[in-house]
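All protein chains of the complex are present and in place, except for one that has been dropped.
Up next is chain A:
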Amino acid sequence: MKKGWKFLIEYQSLIWIVVAWELVVFLQIMPERLFPSLSKVLVVAFELITTGMLLENLPITLFRVFAGFALAAVVGVPLGLLMSRSKLLNDLVQPIFSLGFPIPRVALYPILVFILGLGSASKITMIFLECLFPIVLNTYYGSTRVGKLYLWAAQNMGANRSQVFWRVLLPATMPSIFTGLKIALPMAFIIAILTEMIGATAGMGYLLTYMSASLMQEKVLACVVLITLVGYLLNLLIQKIQRKYVFWQ
């Protein structure tokens, strides 16, 4: 009972949105065709699940998200750590990240499609590029701020360079690494949907565009609701992983 109340208070802003939404529909401020009631949207969302349309498209999107995200993590974390250790590497790579950061990288997507086609390859590459930035930058700044005493203590105990790197610098940077990963994962999901909306034959973004062609807003909004739900679950997932790996904070 108490828990349910707490939950209600925590998510009360959502309730206001729902109430406002239903009010707009009830007072017929906008035509129903453009602004369907939430219950209608939820019914369609449920249909998308039962007819298997969600199951047909969601795994493809998730595959692209995880592939691009994982690739960015595997490349980005060591790169960020190495940049903080090597002035040469930092001088070489830092300008790419400082200059590349404000570029709307999705603008490069048509070029990627031209090279890699409309399938998963171009999308995974796009997600990889997009995720690389927050992961590298957070890892880099985090590891430059690791207390030198940890590194000195490790050297004092006879650790060699690679032991200091993997067994001290990496865990000590873990909190910052997760900051980067937590920014990158929702971005990966957004870019997956966006690139699927631009051109694809499957995936949640494709489903969304396909539905909007029907000109029935409840179908589009049902897709949005499902996408939001999946995005929320992804966020929960990475928080759980973070608690497992950054347990000391």
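Quick note on the criterion: a residue touches a chain if its C-beta (ideal position, glycine included) is under 8 Å from a C-beta of that chain, and two chains touch if they have at least 3 such contacts; residues count from 1.
To be clear about the criterion, contacts and distances are computed from a predicted model.
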Requested in this report: Choose one: "ATPase", "histidine kinase", "ABC transporter ATP-binding protein" or "Peptide/nickel transport system permease protein". The correct choice is the protein name in UniProt for the chain not shown.
Outcome: "ABC transporter ATP-binding protein"
Query raised in the report: Quick one: which of A:Val44, A:Leu81, A:Ile135 or A:Val168 touches the chain that's been left out?
Result: A:Val168
Requested in this report: Consider the whole complex, including the chain that is not shown, and state which of A:Ala159, A:Ile190 or A:Ile238 touches that chain.
Outcome: A:Ala159
Query raised in the report: For chain A, which residues touch the unseen chain?
Result: 147, 149-150, 152-159, 163, 167-168, 171-172, 174, 247-249
